[in-house]
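Only one protein chain is missing; all other protein chains are in place.
Here is chain A:
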Amino acid sequence: MATFMSKVDAFRQISARQLTNILDSIPSPKDLVIDANLIKPLERIVGIAVLRAHGIDKIYKFDASAFLSKSSQVVFMIPSDLISAKHVIDQINAQIQLESRSAFNLILVPRKLDSIMKLIEEEGVYEYVQVYSLSYGLIRLDKFLLSLELPKIFQTVFVQNNLSLLPVIARSLWSTQLVFGTPTITIHLGRIAKKVDQIVHEFLENLGRPDGKSQDISYCIILDRDIDYASPLLTSGTYTSLLDEVFGIKSGTITVPDTKISFSLCSQEETFSQIKYRHFCDVSSHLSSKAKRLQEEYAKSQNMGLQEMKAYISQNLGNVRSMKQSLGHHVTACEAVSQKIGARFVKQHEIEQNIIAGRDKRETTQYIENQIALAEEDKLIVLRLICLLSLAQEGLNAEEAKSLKMQFLQAYGYQYLTVFHNLEQIGLFTEQPSLMNVMAAESGIANRLTHVVARKNAFQTLCQRLGLIPSFMENLDLKNPTDMSYVFSGGYIPIACQLVNLIWKKELSLDDLTKIFPHCTVKGKENQNLVTPMRNKIMVYFIGGVTYAEIAAFQFLETLLNVQILVIGTSVINGNTLMDQCI
């Protein structure tokens, strides 16, 4: 029997086989022209030696303005969207004009779309290009972190209501069932999660079901990003979250600009694996204590006899040297983070926590207005605060909404009018219904009165019901956290993480869960044997992207509950990438 951990590698091997099958059906030698955004994910699936073994000669980054390959077989690899496809078609058309004798192949990632096939037909290149689709599966970014690496899915699904890629999500869920078996309990949370489940059903009916030999997962939760917007909007204090916010982590790899430093989430390097999910304030002290130990060791070596020295050099010197180097890298990264956001971090945190807890509204609004006036921060950061305020208050009052929007447009450009429209659509920039409207909409005086008096804020109610805002701020120790809220410096616990916590500990029944969330369905039955050390694997799938804060909180929860949590996202996002997808 293979272990759960080793099974996670199956996804990569399958993706690699799918790719090499496609490559084998194209005559060699051939050039690969690949879209820049697909390079990192591809690197996680196959190495260059594999590509060579399957006949790839040169590899080019796709550039819409230049075509450089001179091979007689060209393989384009691009994301399946109409615009990328149009660029490739234009190049193929240009080559045909030049009477090129090359044969063209197009690998669409992750899906062959009818609309693209139609475009190929309309543009008259149908007979010149062979189209393949590579539905690469889940890509492993860390021990228990998988991603579909579809960074724009939030935009297409939630902002544009375009459901073309839902089968890709469904396929990945179907593949987890084939690898791990059907979970004992599956919970769907959200509108899209339910739609995806319908397509998973089609896959199971038409393509095949798991053989029933293994049933690794006890609880599986599939949820829409819009169930918890606070987690991406808030600034997280963990090391990885801040690295992501400041430098951007691409397919699990961080590169510190202006240096040659880069490290990978899944690297087994000791220092990083110890600090990656810790709170930033704990990281520097951890680094300095490590540095101290290193120095002691070095000092010891100064007093060694020759024999001892010889042994030391052959055994430890390499470790010490690489440790020194990695410490140096992390110190540089920490400094860069502090420099970039150190000045605003404390204040921003205070403001965010006030917003979440519904305190000091006047000060918050003023802070946001000042941020707009100073215009020193990126617009996305300001936008995040506005959305958070709207979310936590269940809408801004009409005056406030109008004025914040106007000031934002004046400071950053009127063209961002569309952003507010999009945010409105997804419920992140809303106006509270004015008293007049409420009165007009409802009949009966009693009704009116109760509404006005007891207008409950759904966000605060949910926070209270699930215990998302801890009350023990005073004795909070971020270096030795006792609950998951440490990822937001004690201010908030991500909903998905708290749900797993409560459900596992039987502090929230599945019945109650379906009552709290409007789009929630539960499949399977809880039984006595469910919560045992042997059945301690949980899977959580985020449609629309997961954040590093949530990943850190889950990692913390694993130790707390003695479980293994496989976290899957359509991609990994943060507040800025979320806002960017609304632009």
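Operating definition for what follows: a residue touches a chain if its C-beta (ideal position, glycine included) is under 8 Å from a C-beta of that chain, and two chains touch if they have at least 3 such contacts; residues count from 1.
Quick note on the criterion: contacts and distances are computed from a predicted model.
Of "LSM complex subunit LSm2", "Vps16 C-terminal domain-containing protein", "Elongator complex protein 6" or "DNA replication complex GINS protein SLD5", only "Vps16 C-terminal domain-containing protein" is the UniProt protein name of the chain excluded from the display. When you scan A:K292, A:K402, A:K505 or A:K523 for touch with the missing chain, the hit is A:K402. Of the options A:I96, A:L163 or A:L561, the residue whose C-beta touches the omitted chain is A:L163. By the touch definition given at the top, chain A reaches the unshown chain through residues 1-7, 9-10, 12-14, 17-18, 21, 36, 39-40, 42-44, 46-50, 52, 57-63, 66-68, 81-83, 111-115, 118, 133, 135, 137, 140, 143, 156, 160-167, 171, 175, 178-179, 195-196, 198-199, 202-203, 206-208, 210-211, 213, 251-253, 264, 266-268, 370, 373-375, 402, 405-407, 409-415, 417-418, 421, 534, 564.
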